[in-house]
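Of the protein chains in this complex, all but one are displayed in their positions.
Moving on to chain A:
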Amino acid sequence: MRPMITSKQFGVLVGSLIISQHVTAQDMSAQVKGNVSISLTNPSNTVAWHQYGWGISRFSDDNQRLNISRLALSTRLDISSAWSAHAVAQYVPDPNDKIGLTEAYAQYQPLAQGYQFSARFGGFYPRMSLENPALGWSSPYTYHFSGLNAWLGEEVRTFGAEFELKRAARRFRSKHDISMIGSVFKGNDPAGTLIAWRGFVPHDRQSVFNERIGFAPLKSLSTAQLSRQGQYVEPFTEVDGRFGFYLGTHWSYLKRHTLRLYWYDNNGDPRAINYVTKQYAWDTKFWSLAWRTKFNAQSQLIAQAMVGNTAMGPTRGVDNDFYSWFVMFSHTFADYRVSLRAEQSKVIDKDHWQFDENASFTKGVTVNVQKSLSQQWRLGAELQLIDYEADSRSAVGRAKGQDEQIWRLSAQYQF
C-alpha cells in the first residue's frame, strides 16, 4: 500500500550525483556510448501483449514494419578513483514511443591488491544472464532474447544495493575467478505477473523505470477475486514495504568456462495490494543457473536455466511453478557471427482458482546471422519460430495454441 519508491530512489541518486559533481569536478570524466537498431520485421496479426492484446510477438502494428527497434544510450561518469555513476536510457517505439531509464546506479569499486570488494547502489540488472553482455543489456548474439532473459528484462530489476566480494584469478595467479554477490532491494513486488498471465515469450523489449506494461484481457480479471488487479503490471513498484534479496556466485576458469548461480526472492507478501495502482505483491522466487563455455576464440555455448515459483493473493489464489531454459551456440568467422538458440519454458498452475488459468508452454528456435561492416555498422537477419500455448486463451474462445514465425532484418549503428 506504500507509494512507489522507485522514482524517489532515482531522485536521491540523481541528487547525490549533482552534489558530487560540484565536489570533485576537476577529476571527473565521462564516457557516452550508444546503439541504434533500425529494423524491418513482419508484424503479427495478433495485437501484442503490451498493447493489451493476445499476441506474443513484439510488433503487431503494420506501421511498425520498419522501425527503430531500440536506441540505447549508456553513460559512465567517473567521479573518483573508486566511484562512478552509470545510466542507461532507451527508446523503444512500442507501444507509443517510449523513452526511459533501464539502469541508473552508482558504483563503488576501489583498487584492490587481494580480494576485490565492490558495490552498486541504485536501479540495475542483476548479473544472472550471460546472454546480454552488450550495450544496454542487449544481446550480441540474437535480436530477440530468450524467453528467460526477456522476462528478466521486463519484470526483474534491482532498486537497492548489491555487494560483491571477488577473488580475481589474475591477482592470485590462479586460473579460477570466484565471487560472491548479495543484494537487498525494494520494489519489484509485482514481478511474476506476466509469468502467470502471459507466460515466457522471447522478445527484446526491456521495461524502463516506472513503466506500466499491459497484457491480454483475461476472462479471470472480471471475477470478484481478481477485480482489484489492473490489466497491466508495474513491475518495479513497492507494494508490501518489505525488502527482497538475492544471492549469487560467479565462477570462471581462465574465462573459458563460466558459471553464474543465483537465488532470487523478492520476499513479496502475497496479501499486500496497492488499491490505487491495482497491483499485488507477488511472492516470487527462483534459481537461475547460467553457463558459458568457449571452445575456442570462435565458438561458444551459452545456456541458462531458471526454476521457481510465483504466487499472489491472501490464500495464494494464484500459485504457479515455472521453469525456463535455453541453449545457444554462437560461432564467429571473418566478419560474421552465426547464433542458434533453442528454448523451452513452462508455467504450471497449481492453485485452486479454477477460473484463473495460468498454465502456459513456450518452445522456440532462433537463428541469427550478423555481419560487421565496420566498427560502427552491423547488418543482420534473424528468424524465430515460436510455438506457444496458454490455457487462459481457451477461456475466451481462442485456440489454446498460437505459433509465430518472426523475421527481422536489422542495421545496427554503435557509437
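The working rule: contacts are C-beta pairs under 8 Å (C-beta built on N, C-alpha and C of every residue); 3 or more make two chains touch, one makes a residue touch a chain; residues count from 1.
Rule of thumb we're sticking to: contacts and distances are computed from a predicted model.
**Q** Which of the following is the UniProt-recorded protein name of the chain this complex doesn't show: "Methylamine utilization protein", "Succinate dehydrogenase iron-sulfur subunit", "Solute:sodium symporter small subunit" or "ABC transporter ATP-binding protein"?
**A** According to UniProt, the chain not displayed is called "Methylamine utilization protein".
**Q** Quick one: say which of A:58, A:127 or A:144 touches the chain that got left out.
**A** That would be A:127, which touches the missing chain.
**Q** For the full complex, which residue in A:29, A:354 or A:374 touches the chain that was left out?
**A** Touches the omitted chain: A:29.
**Q** Touching the left-out chain: which of A:46, A:116, A:210 or A:394?
**A** Within the whole complex, the residue contacting the unshown chain is A:116.
**Q** Based on the whole complex, identify which of A:45, A:81, A:222 or A:405 touches the chain you can't see.
**A** Considering the complete complex, A:81 is the one touching the chain left out.
**Q** List the chain A residues touching the unshown chain?
**A** 29, 31, 33, 76, 78, 81, 109, 111, 113, 116, 127, 132-134, 140, 166, 168-171, 173, 175, 177, 254-256, 294, 296-297, 375
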